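Excluded from the complex is one protein chain; the other protein chains are retained at their positions.
First chain written, first letter: the chains are A, B and C, and each begins at residue 1.
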């Protein structure tokens, strides 16, 4: 930076030579402020989404850069929400970027007092084994009169009201095929 | 709105403007959101109050030094210059220390804003500080070797010091009084409404402080001007602080009670003691020095008193709401 | 609504700005009350009395929209002479069976249809929550019905309704609900004055209404009012449910529920549905009218979607693979079974029952007694950590080193890290685009279940067990993408939509579904969401570029219809009732229905159409029958079937109430579902003794700043700071009575638990004068638990388990408790305190109070109803419940 640039960038100089003699506005603006732009402008992209909290279904625009969510705000195009969000919807960025989010598998052995780490692949495999075992232990082919039951009451599931329709579809399909009947979600609560 | 500003109308509340301590204000009935302060009290810590003192002390000392320089009182000159440098250095330290981002102190020099007393003060300090510094350094000339490059410096320094000393003295009154505006130009009720008095008090306090330095440092023979400075300073200070404690109605209250009240009372006593001692003890070096110390202490007490009074007025929503309500009522009545 | 659905509330504010009057009924003065025109404080659990009062007001003053009522409702239909009303049965309708505490519905039927009630006996229907089947369609009515168009016949629905609600006078409303009668009249007048040709009124409820032992009947009462006033199927009208989770509607349509298959097809029952044909016929009722006649095609297409090539007409599309219900397999039954060691493994998918379900202690004890537990969530929630820091660990009931449950915590992908559809509260599907990849091990449920299924199928590929055939034959080929082999959500949506098996062409409507195996449809009511191979749910045409109905934003089931039964927005001749309220109407020139919305009617069926004799299915619906999913095409003021606890709503006290039912001898809903399990209990209510041990009513609900069990809000800084601590709101009167101080502590004791909370003493709560005595209600948020940035005791711990008989949803909006100043005890002393209360209240573990109130003999087939009451507990035979004051101790 040359001296000339430095001098010309000096707000006092701009006060003396520009339209802001009192140094309260244009002359006092910093270089950062002059170049400031909304981070939504520089995002890699924007995903059109829906708020994950209640069932009103407010439209959200999810701005992201470098595979990180940089802003979530209401979608003004939405006829439901007209771009508005409640405090929870407004907190969606904090929700998805929260440092408290658990991002690794945690495993608690029977009778253990602490968590331990577990590989995701191993965990899924262990769960599959346990499903097969539970079915074997608790399978009911038919009732006392010989009518088919085709089920296990040894496996339960709760959840779905916060999940996608596609997910609920696969969940129900798989559980039904494995004979697990006791599938429930918040709609019962 | 008149020049009296947003202050409550005289006579309306503070019954007996000159009634000394009898300024009881009827218990104000007011409302605020969960009783909480409406204003944010100053975040300035004690170091700003200390700066008020050291800034004034530097100013007073520079004036003392210049007087000594021009009237041939080297003791006053030396003491004044040295104190000025020490005080202004302390001032800078206090100011920077109080910043939330001390490493950015130089951002103060980005702009020159007449609307910002702190900006004005920065530029005053920028002019004053080097001058006071050079003047003080010039006193060291006598210790330099007489030959060589230092010899040149030894020869050049005294005239430079004289010029610098005069420059410092020229800016010193501004340094001493701008701090009055610094406090007054806020929303802090008891500071803002005291804007006519604060520069006066601070001028007086600075004079008294400078005089105190003189009384301590100078032999009795050279201390006459310091004594007179003390009298003048004390007069300004006492008149000013009396006025803020009485003229502002409800807003005088914070200066009379609590920490501020105690400090200001102590300041007044010390000032009186310093002046009396200075005048009566003119032949005693010890009494003079003690008087000088009393004046310095008085200056400290006054500055802290004014500081705390303002802070107290911002912490209690009463001082925000009641005068403003009053103002509104008067406007409505007038309309 | 402003509290829990603030963005939806913008439309209420918009209406208010345009002059609408807003009435708010709530036990506590909320943020909604603050901007309402009139606020009515109500005793929790008495909404039927209030709404019944409005019905009575309408009928007494003949303020109904008569033309609408006559043409579009079953007001004129004659009911069987065997029907007896609660007004004659002291709280019981005819047909009550005290053996099972349920009804035989034959006598409720329309005249001449007494044998058509379908199940006949409703005890089984209760266990399978069969009422939920009717979400997409009404219950069935066979053939023609007898009507009296003058509405004077004593057994016509109109007159029955009038008699039934005659005692629900303003005075009775005041006596039951604690609502000032003048204020009640203000509501009744405003509602009736703002309904009719030119105006419509809207009823909005939050789904707290469902969390009552008479929850379904609450909503029925609202529907009756709206039908009487002509507010159904018309713009600005309706009964709007504000549901509480992003896709809770979707998870009911494509159910993760034990009793349903996608599209409200019932899960087969071992006894009722042994064969495919019997199953299908139980749904479609051959010969009946309405749009349910094609059920066979929906059912066959679903099974085809499930089992693909293996599903053929010859093998009944693998119907045999479906698991069968034998009774109640609901979540609460499951939890009790867990405690009893019957359940091995438990999946929690974005759900936190340790905090969010009633009787938190039972939930946690159940989870502590599993072989394994899989928790999939964004955050480490209470349901994953109960074994180390739950309240039972503090009391010693769960000892970590003795708790055998193996816990897998698998991090889940958030809503921005996956794509898919949510179905919001008005049945609108909206596709979400994916923004970023999920972090670390986090995966979508789509990924988890696809790969879990893939792995199970691999492991069982060579299995010879018959039980594994359903898995091995499962159509489980979904395209995947990306480094983690994420299944394509659009491929799943396409299967949900349905397609022609031969060509793969997506169906455009469910009318294209076939019962011959040529179509596969994952959820028939969603058919059309992928019409023309286009993801219709992903449509995002700006509201600025289309009309106010915004039909090109997302996609609503069925058939992208935004208002159901909108044929009713036109008069019987097909003309709009008024210009102001035009919505869908008959265009005589084009000879078709037209309007702003997709008409909920056959497009070219003229208003003058009358079905030929004996017509079935859609053909049986006349041109002026808007309620096309009902068997008679009419809106049902009176429900001869489909509702298990009565054809008409009746005020019963909540299962736990400090008040004796002022209307009937029968205290509470006699058909409510109760569990006689040692962990469960019900606090005594009058006329039982000791009800005064729990003298206060508590109710719970949401705060704007938090979400459900807190897993998505107490973990989020900008939300957690806004409501950082568990608190209880009490009226100044109760604070004085109990000795509570603002911002001090209180603890609340029920027969199940004791919890503590900071106290907010506020004018927003008020005592109510009910039946001559003062009733105090306290309010609690239910968001708090022991994990997260901010923590606190869980309000849901206070509840026991009592369910609505129709849908098996628990009564968790009201219970009784004691309120005491100070903090609760900790450790074993806490258990002692609860035990002490149980002892004083005469609570015997596993023995809930009698469903039938002693001394309230129902008109029944049983000879000696009281004597044969199997659930009757000791010491409850007299009606001397203390009505005043607290227990002296």
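Assume a residue touches a chain if its C-beta (ideal position, glycine included) is under 8 Å from a C-beta of that chain, and two chains touch if they have at least 3 such contacts.
Keep this in mind: contacts and distances are computed from a predicted model.
J.: Could you check which of "4Fe-4S dicluster domain-containing protein", "Cation:proton antiporter", "NADH-quinone oxidoreductase subunit D domain-containing protein" or "Urea ABC transporter permease subunit UrtB" matches the UniProt name for the chain that's left out?
T.: UniProt protein name of the non-displayed chain: "4Fe-4S dicluster domain-containing protein".
J.: Thinking of the complex as a whole, which visible chains are touched by the chain that is not shown?
T.: Every shown chain touched by the left-out chain: A, B, C.
J.: For a quick check of understanding: of C:2, C:659 or C:819, which residue touches the chain that isn't displayed?
T.: The one listed residue touching the chain not shown is C:2.
J.: So which of B:154, B:192 or B:268 would be touching the chain we can't see?
T.: B:192
J.: Touching the hidden chain in the complete assembly: which of B:162, B:242, B:256 or B:325 does that?
T.: Reading the full complex, the residue touching the unseen chain is B:325.
J.: Write down which of C:399, C:461, C:676 or C:743 is the residue touching the left-out chain.
T.: C:743
J.: Using the touch rule from the top, list residues of chain A that touch the missing partner.
T.: These residues of chain A touch the chain that is not shown: 11, 18-33, 36-41, 71-74, 76, 83-94.
J.: Residues of chain C in contact with the chain that isn't shown?
T.: Residues of chain C in touch with the missing chain: 2, 6-7, 9-10, 13, 17, 21, 29, 31-39, 41, 174, 178-183, 186, 703-705, 717-725, 727, 731-736, 739, 741-743, 758, 760-764, 766-769, 774, 789-790.
J.: Determine and list the chain B residues touching the chain excluded from the picture.
T.: Against the missing chain, chain B presents residues 1, 3, 5-6, 29-44, 59, 63-64, 66-67, 70-71, 98-102, 104-105, 107-108, 110-111, 113-119, 121-122, 169, 172-174, 176-178, 180-181, 184-188, 191-192, 195-196, 198-200, 202-204, 206-207, 211, 221, 223-229, 232-233, 236, 282, 314-318, 320-321, 324-325, 327-328, 332.
Keep in mind that, in the parts below, only the chains that are shown with their structure count from here on.
J.: Quick one: label the inter-chain contact graph as line, ring, star, complete or other.
T.: Graph shape here is a line: each chain touches the next, no loop.
J.: Take the average of all CA coordinates in chain A, do the same for chain C, and state the distance between these two points in whole angstrom.
T.: Taking the average C-alpha coordinate of chain A and of chain C, the gap between them is 27 Å.
J.: Would you kindly tell me how far, in whole Å, the mean C-alpha position of chain B lies from that of chain A?
T.: So the centroids are 58 Å from each other.
J.: In chain C, what residues contact two or more other chains?
T.: Residue numbers touching two or more other chains: none in chain C.
J.: Spell out the residues on chain A that touch chain C in their complex, using ranges where they run on.
T.: Chain A reaches chain C through residues 45-59, 62-64, 67-69, 72, 75-82, 84-92, 94-96, 98, 100-115, 118, 120, 123-135, 137-139, 141, 143, 147-189.
J.: Quick one: which bits of chain B touch chain A in the complex? Just the residue numbers, please.
T.: 109-115, 119
J.: Could you pull out which chain A residues touch chain B in their complex?
T.: Chain A residues touching chain B: 10-12, 15, 22-24, 27-28.
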